[in-house]
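For this view, one protein chain was removed and the others were kept in their places.
Chains here go by letter, A and B, matching the order in which they are written, and residues are numbered from 1 within each.
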Amino acid sequence: MALRATLKNKSILSGVAVMHMQNPPVNSLSLGFLTEFCIAVEKLEMDKSCRGLIITSSQPKVFSAGLDIMDMYGKNLEHYKAFWKAVQEMWLKLYTSNMVTIAAINGSSPAGGCLMSLTCDYRIMADNPRYSIGFNETQFSIGVPVWCKEAMTTIVGHRNTELTLQLGLLYNPSDALKIGLVDQLVPEDQVLATATQTMAKWLAIPDHARRIAKSMMRKPTIDKLMSIREADMQQYISFISKDSTQKMLGTYLEMLKKKKG
Amino acid sequence: MALRATLKNKSILSGVAVMHMQNPPVNSLSLGFLTEFCIAVEKLEMDKSCRGLIITSSQPKVFSAGLDIMDMYGKNLEHYKAFWKAVQEMWLKLYTSNMVTIAAINGSSPAGGCLMSLTCDYRIMADNPRYSIGFNETQFSIGVPVWCKEAMTTIVGHRNTELTLQLGLLYNPSDALKIGLVDQLVPEDQVLATATQTMAKWLAIPDHARRIAKSMMRKPTIDKLMSIREADMQQYISFISKDSTQKMLGTYLEMLKKKKG
Partner (left out) sequence: MALRATLKNKSILSGVAVMHMQNPPVNSLSLGFLTEFCIAVEKLEMDKSCRGLIITSSQPKVFSAGLDIMDMYGKNLEHYKAFWKAVQEMWLKLYTSNMVTIAAINGSSPAGGCLMSLTCDYRIMADNPRYSIGFNETQFSIGVPVWCKEAMTTIVGHRNTELTLQLGLLYNPSDALKIGLVDQLVPEDQVLATATQTMAKWLAIPDHARRIAKSMMRKPTIDKLMSIREADMQQYISFISKDSTQKMLGTYLEMLKKKKG
């Protein structure tokens, strides 16, 4: 597992970091990966010369497959707590970022992958009908955290969010564009180039005023989630440590093994 | 007046109840009908084998014409109070239902009829341009209860709701679909069959996780309405018992009589 987070000042665009997620095979958001990711974002945040962040994948066909089930299965309470704290941290760090954040979604992005991209200011997706994005947790009997609900509602509205979360829907790129879950579709080989061009437009806006506007729009959601952060943690731990949840995850993991084998 | 609420486990779909509303001529939501309706829903809710509820009409051309004006005119305070309590109960029972609820809207559905269908998880309407759905109360000088506003805003957004409630708009099926007031249009004779097929898709989702998602999406609205339930009751009684309101309803009822005669 490795995360390349490099500030490519020359090759891409001055003041813009491109975070290539590289956690084979499918960029699962494990405790280790999320920890590394948050530290990298925090460093960029404190680097005054860094004004924009593009998040993309180094793995083929997938942006991120979402939270790593291995961190949710057969571990102790301390582990579950550390993992969920990392999930909350990732959401908060990205959602409150002073940088312009763009998701260059060059592959499928279900569940936690969708959550990560929803925290960004703009979403560009590869126009490949085999890719999908959305929240499919419900299909696997897994509860969707409130962080997904809040971020998604502000972007695609209450009704689309309710349908997605109740039914565990994944959207192909064209349908995702239609409901506003992504902002733009481009051919697969142009995702990063388009993200870079888009970033240039966003950086032409004075930072200070843009940040005030971003903060004004997001503060109510942030305040709400901060106020229930501890309750959300308790709810997660209670859900994940239940016998029935663990049994269900065990069955799911065995199904995955058979599929591969 | 009769309400058929039968759990048709074999003829329709296992675990699905189809509520055929039958209160001739136009399925007015009277105190008697609402009381019977709520008891039926409550029974289904407690029946563990019942996972889905389809609401439709046995009357031709109309799903429900809305609240029964006879329960709002020339009665005493106790009656008004009992009636409004039944309206609130209907909304709460359906909006908080653990079952998958689908409105099979096989006819016009103004005012209270629209309110009832908005509480459901999904709305399928007969594609007949002579049918309409929406909130036309304002056109008849009647205030729209806050229950309509809250449910409608979460489904079609604030702007469409404001236009509808200020102007008392009814939409034909095609316009209703365009703003998202209904989810799907089908030929009139396929409304119930499509509702059944749709229900099968929803029931393929694990109940427990789906209910968590539904509750997460609806809890803020439910909490808000529960907290103003008593105030809403006082407001209704004060409005309906006013001389000017009663006079206006009297004029309206006489107009209806002349129209029929």
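In this section, a contact is a pair of C-beta atoms (placed from the backbone, for glycine too) under 8 Å apart; a residue touches a chain by one contact, two chains touch by 3 or more.
Just so you know, these numbers come straight off a predicted model, no measurement behind them.
Listed residues A:Met70, A:Ile155 or A:Leu177: the one in touch with the omitted chain is A:Ile155. When the whole complex is considered, the residue among B:Gln22, B:Thr138 or B:Thr221 that touches the unshown chain is B:Thr138.
Among B:Lys43, B:His158 or B:Lys201, the one in contact with the hidden chain is B:His158.
Although one chain is hidden here, its contacts on chain A can still be listed: residues 121, 153-157, 180, 201-202, 205-206, 208-210, 212-214, 216-218. The set of chain B residues touching the chain not shown comprises 137-144, 146, 149, 157-159, 161-162, 165-168.
Simple rule for what comes next: only the chains that are shown with their structure count from here on.
Per-chain Cα centroids separate chain A from chain B by 38 Å.
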